[in-house]
Every structure is written in structure tokens, then in C-alpha cells.
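Structure incoming, see below.
Note that one protein chain of the assembly has been removed; the remaining protein chains are unaltered in position.
After this line comes chain A, so read on.
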Amino acid sequence: RGFCVPAGPPSTRQLREAEEAAPVFQYAGKAAKRKDRVFVWGFSYSGALGIPSFVKPDAGWKKPRRIQPTPYRLETEDKISSAACGYGFTLLASNTRDITKVWGMGLNKDSQLGFQRSRRDQTKGYEYVLEPSPIPLPLEKPQQTRVLQVSCGRAHSLVLTDSEGVFTMGNNSYGQCGRKVVEDEIYSGSHLIHQLKEFDSRVVQVVCGQDHSLFRTKKGSVYACGWGADGQTGLGHYNITSVPTKLHGDIAGVNIIQVSSYGDCCLAVSDEGDVFGWGNSEYLQLASVTETTQVNVPRHLPFKIGKVKEAACGGTGNAVLTEEGNVFVWGYGILGKGPNLIETAEPEMIPPSLFGWSDFSPDTRVAHVRCGLSQFAALTNRGELFVWGKNVRGCLGTGRMEDQYFPWRVTVPGEVVDVACGVDHMVSMVRSFT
């Protein structure tokens, strides 16, 4: 009689009505913000990656992971604004006004991460810190001061604040912490964090070399302290300096806008785009001006590559970034122009097509360059990260263990904002896409 009609295939009208009646899901609203994340990769047994389950697995099926070859997300509660990688340890700093502003993980044999009280024995400290642990800084106004930048050297670290100067901790056997060298001082488990305030103006950038420290002030002058046997303090002698002293030489009176160092050579960039260098020159880093292997006074490097925006100094190779967005490399080691270019004294340009420049995207350029001990990293304005150099224990993050002779993209699920390179690991600050 027509009451029960068997259901045939749905007609177009039925399909359309079913579609319109379907519920609409919302995954992200109009005001959805992009999240900030931290990714780490490289050698993990020192604890420098901050993931304890890589070193001491917490579940039966997990195995200890010696090397993390690709970027791995590190969960942090606060937004990390600055990070630095040292020789087996990492510092993360946030721009907040809370009491804990700096976290450290990795080697702590020289108290480069401050004093981390051991839970088993309250009088001793941890020698390896496997998780990002807060570093207690002796601030006068802990709820008002903000940490601007951190930097790590071989066994010491520097923390730059906006109103309370620079805090230094770690090994001081060469005066790199800016305080007088104490004979036979035991650095392990030390509570001492030194504060440096006497500069001609506010310090705006701190840089750690292997065993020396550089401070750049707002007025454009550079101070240095620490080991000087290669002339890396730039003070005109080859002795150690335990108090930050102002540099002269070719940078006297010049407004320096950026300083960089990681090994025993240092580079400084002035506001007019000139490059100055001093320190170790055994690997032809400063061979364009001098034949000597150590330069202890800053010298102007007469390169005709255009106005330089940023410089990055590695262990044996250097890189600069010009205003047009081109990267120039020189020095010794894997420089990024194929296996044939091992050393050069004059800067050579890396072709922009290796960084993603093509007819399709002609406005892709490099925005920042960073150096590890024998690696280079470049960030483009599209948020892509390119690495090249020696792949020490998987620190390049490419997923392979071989050295990389020309710039290679690292796949990171997000737009890379900043990267910090260490000897055998790297840390990057990334913003998610949506």
C-alpha cells in the first residue's frame, strides 16, 4: 500500500539535503594564535636535549637513544625567547617576569648551569641535568627584571638581563666569568654566580667563545675577558684577563652592532657594514689582512662583498650575511660549496638557488646565519632552516649521519624563528603554521 518503501540509492535531492543538514565542526577559530614550540636534535647522552627518557628510559619498551637525528619537540611551559648551546649543555631563557626565567640542561660538572640541588643528597649538586631545570639567579628585583639573552661557551655561561647587568657562572680558570681567578677552585657543585655591571653603557649582547667572553654595549663598544693565548680577547696581549676590558684597535670609536664567536676567533660587524676580526687565524680566518696565526688586536677585514648585516664565527670557518641576503663563507672545513672547497681566505658566495631561491619564488632570501663548532645554519625569510657542515653525532638534524657539503633543508613542522648551534646538538625556536 506504499507505507513501507524500500530504500533505494539516494537521489540527488536527498544527498543535497543530507549534506546541508550535516553538522559543521570547528577546529580553529578566527582568533587562533600560532603556538611557539622548541625542537631539539643531536647527541642526547649528555642530557643536552632535555629529554630524560632518551638517557634513562622510563618505560620498559623504550631504549636509550644516543642520537636524535631529526627534530624532536621539547615540551616547555613558557615561551622560550632565547636559547644557547654550549659544549654538551643547553640554556633556555624566557622573557617573562616570573621568578624562574632560565632553564638549563646537560653537563653541569663546572656548575655552568648553576647549582642543581641533588634530591638524594641535599648537600651535593647534579653533574648531569637531564631535564630543563630552573637556574636560580641572584636577582635584586626578580619579579621585574627580564632576561634578554643567554650564551654558552665550553664550560661557562652568561645570562644578560635588562636592568641588572650580566650574570656569569661556570668554569673560571681563565677568568672567562669576569671574576678574579682563584687557584685550585673547585667548580663542581659551586653556588657562585657572579654579576657584572661595570660597563660604559647597558650591555645589549653577550657572546661566549670557547674559554672567553665578549660583551657588546649600547654605545657600540666591545668588552672581553677570559683566555687570550690566541689573542681572542683582542686586548693587545696573549695573557688571560679576569675583568671585562674594553677593546680598541680598528674598532675604537666604531659603532659595533653585532659580535660573534664560538671557538677562538671573533668577528664584529659595524653599523656601516664593515667586518672586524681578531683571535685565532690558523685556519685562514683572518688571512686576508695578516699572515700571522694569532691576531690580538681587532683588525678591519677589507672584503668587497657589500654591506654586511650579520656575521657568524665557527671553530674553523666563518660566515657573513650581506644586506642583499647572500651568504659568504671562508676559513677551513666544510664550507658549503661542495667537497672541493676545503679552505679559502677570501669570502666565497653560496649560490642563492641552494637556499630555495628560484624563478618561482624570487624573493626568498637568507635572514640569519648561525655557527656551531663545525656546522653552519641559515634561516630564510620563509622560515626554512638550512644546515651544512660536519655531522658530529647527528647534530645537523637531516636524519642522516653523513657530512653535508652544501646547504640542506631540515624538515621542521613549523616556521623556524631562531636556531642555536652547539658542538653536537642544536636547538630551534619554531612557530606553528596556523
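FYI, contacts are C-beta pairs under 8 Å (C-beta built on N, C-alpha and C of every residue); 3 or more make two chains touch, one makes a residue touch a chain; residues count from 1.
Assume contacts and distances are computed from a predicted model.
A.B. asks: One chain of this complex is missing from the view, so tell me which of "Integrator complex subunit 11", "TRUB2 synthase", "Cell cycle control protein" or "lipoyl(octanoyl) transferase" is its UniProt name.
C.D. replies: "TRUB2 synthase"
A.B. asks: Taking the full complex into account, find the residue in A:E164, A:D250, A:D264 or A:E384 that is in contact with the omitted chain.
C.D. replies: Missing-chain contact among the listed residues: A:E384.
A.B. asks: In the complete complex, the non-displayed chain touches which residues of chain A?
C.D. replies: Within chain A, the residues that touch the unshown chain are 18-19, 22-32, 337-340, 351, 353-354, 356, 358, 360-361, 382-384, 402-406, 408-409, 411, 415, 433-434.
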